[in-house]
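Only one protein chain is missing; all other protein chains are in place.
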Amino acid sequence: MATVKLVDENCDHPVVRRVFDDIKATKKIDRVPNIWRALATHPEHLELCWTRLKAIMQPGRKIDLLTKEIIALAVSATNGCTYCVNSHTAAVQKLGLDNEGLAEVLAVVGLYNQMNTLADAYQVEPDVRPEPR
Amino acid sequence: MATVKLVDENCDHPVVRRVFDDIKATKKIDRVPNIWRALATHPEHLELCWTRLKAIMQPGRKIDLLTKEIIALAVSATNGCTYCVNSHTAAVQKLGLDNEGLAEVLAVVGLYNQMNTLADAYQVEPDVRPEPR
Amino acid sequence: MATVKLVDENCDHPVVRRVFDDIKATKKIDRVPNIWRALATHPEHLELCWTRLKAIMQPGRKIDLLTKEIIALAVSATNGCTYCVNSHTAAVQKLGLDNEGLAEVLAVVGLYNQMNTLADAYQVEPDVRPEPR
Amino acid sequence: MATVKLVDENCDHPVVRRVFDDIKATKKIDRVPNIWRALATHPEHLELCWTRLKAIMQPGRKIDLLTKEIIALAVSATNGCTYCVNSHTAAVQKLGLDNEGLAEVLAVVGLYNQMNTLADAYQVEPDVRPEPR
Amino acid sequence: MATVKLVDENCDHPVVRRVFDDIKATKKIDRVPNIWRALATHPEHLELCWTRLKAIMQPGRKIDLLTKEIIALAVSATNGCTYCVNSHTAAVQKLGLDNEGLAEVLAVVGLYNQMNTLADAYQVEPDVRPEPR
Partner (left out) sequence: MATVKLVDENCDHPVVRRVFDDIKATKKIDRVPNIWRALATHPEHLELCWTRLKAIMQPGRKIDLLTKEIIALAVSATNGCTYCVNSHTAAVQKLGLDNEGLAEVLAVVGLYNQMNTLADAYQVEPDVRPEPR
């Protein structure tokens, strides 16, 4: 159960109103997801979070939206965040990724959670490095 | 400094020999990266790690190699693993991602490390869920 | 569901008895929270944990109790610990922090979970350092 | 070593210019810290990060600046981020916290990294909860 | 609720069939645990995970099975993974560890989650090092 009372979808605080409407329009959904209703307990923080998320989670010049949602899922699975694993699995599914694609993503996520630990466990010094540019 | 003595590239243990040769052939490189030389202190574990990594890190039916390396970087950055951040940044760079693309990836990684925490901090219950299939 | 049977509040093991009584007296509560009842499956460990927590979680010479509970919440949210996020949100609330204050705290928690990742993701070397003294 | 070439402090890209100037004016410093020079490889992301950080890291209505920097340090220590532990230890020091105060902060950070793990390790169910409002 | 439909225990995909039978035979159980039924949505990944786990989770030349399960529990508690904390607590219990032994394990797990954080929080440089060999 959330630690704050979720703000009502029909709340008439002008900032909340504006953000909630934009969330529904942008995501083409008719309900405001719980996370935004929790954040709305502080309207300025809600707006800060939403405008930044909106700016980042659009098709990039180099990275398309499906890849961005895959990255979001990889991060959420690594952090073990239940809310976000659910919402980003839903998002990649909506964008067309099937169970086989999901498993290909998660295989890589699992693999590098293992390999990261092994590199740290042996304190291996970096030898393969990018060329800073 | 690594906590074990890195195994020499020319080590003649048959399992190590076979894996080191395969690493160089598969990755088209002429040096064996440090992580594998650390793992080679236990040849069976080295082989287990390498064969599994090799099976996963090839172009998938649904996820291409660049996306896989991007996922690996997202996981490594989230875990703060120096060795792996370096090697996967090098990998995405080699596969053609420039600084702009890298920043688009990392913007998403940073964003969801924030959003994961906020979802946990407010203990928001999942409402956007995938349709299990 | 806890992985051990929670020890009964009225347990008469002398160490458990002493600690449970002290917990209730110190926190001015009439029930022993579940975490202590789980730890009581090993009375010496219970006592070790409680006496140390009690020593640290009192008003300090430099840091007051509300700030200490805020730090506890920041850590718990970063680790995604459900039990602790609940109990420390309750604690800061009891000490007078309202939803606006809570949001100000969590905004900073979310921000630095993002910024930590970005600093690690770019492997930025420290340049702003404290003066050790 | 950073994985990208840090952008020169005197870079004349208009967005970078504006943000760098604002960072120096806001923080009353005459050098741009490395993290911002790394982020400047993608000017829009730089601006997004900076404007959000600036909005959050000012004295709040409920939480003062020292407490915010303490939270930032607690998060950074929990995540083990070298860059951020250094810069936020410097920040709390600048705001007047001495070694004793620092130790009081870190004692709480250490304590709850332990207690979080124990609560998860025993899978204790929340019983002390805030009253959502 | 799992994000994919768990594969039926009687699924007749040849790879899934072979792995499920081997899991039941190896672990001497008559139901396939949920984690394997989730992984079975991608039979090759299932097989990769299972064969590797089977190779590692047998009595080693130097580390016995109970110690391996204790390590698995320590990792799972540190990561806060509900599924794995449950299954590895069950495993150590089955191998004879009672509540006192469990508490001795978890005391160490809690202690080092604290000490790790303090070492990172003060950015202490390593001085006690192994002799690489």
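Points worth noting:
Letters are used for the chains, namely A, B, C, D and E, taken in the order the chains are written, and counting of residues starts over at 1 for each.
In this text, a contact is a pair of C-beta atoms (placed from the backbone, for glycine too) under 8 Å apart; a residue touches a chain by one contact, two chains touch by 3 or more.
These numbers were taken from a predicted model, which means no experiment stands behind them.
From the options A:T3, A:N34, A:T67 or A:N86, the residue with contact to the chain not on display is A:N86.
Set against the missing chain, the residues A:V7, A:A77 or A:V128 yield one that touches it, A:A77.
Note that of D:T3, D:T41, D:T67 or D:T89, the residue touching the chain absent from this view is D:T89. For chain A, the residues in touch with the chain missing from this view are 73, 77-78, 80, 82, 85-86, 106, 109-111, 113-118, 120-123. Residue-level contact of chain B with the missing chain is found at 3-4, 39, 41-42, 45, 48-49, 79-81.
For chain D, the residues touching the absent chain in the complete assembly are 80, 85-86, 89, 99-100, 102-104, 106-107, 110.
Definition applied: only the chains that are shown with their structure count from here on.
Over half of the residue numbers found at the chain D and chain E interface occur in both copies, marking it as a same-residue contact. Matching residue numbers shows that B-E is the pair in C-D, B-E or A-E whose interface repeats A-D, with more than half of the contact pairs in common. Annotation: 21 Å between the Cα-based centres of chain B and chain E.
Contact of a single residue of chain C with at least two other chains is seen at positions 3-4, 39, 49, 78-82, 85-86, 89, 99-100, 104, 106-107, 109-111, 113-118, 120-123.
Contact topology of the protein chains: fully connected, every pair of chains touching.
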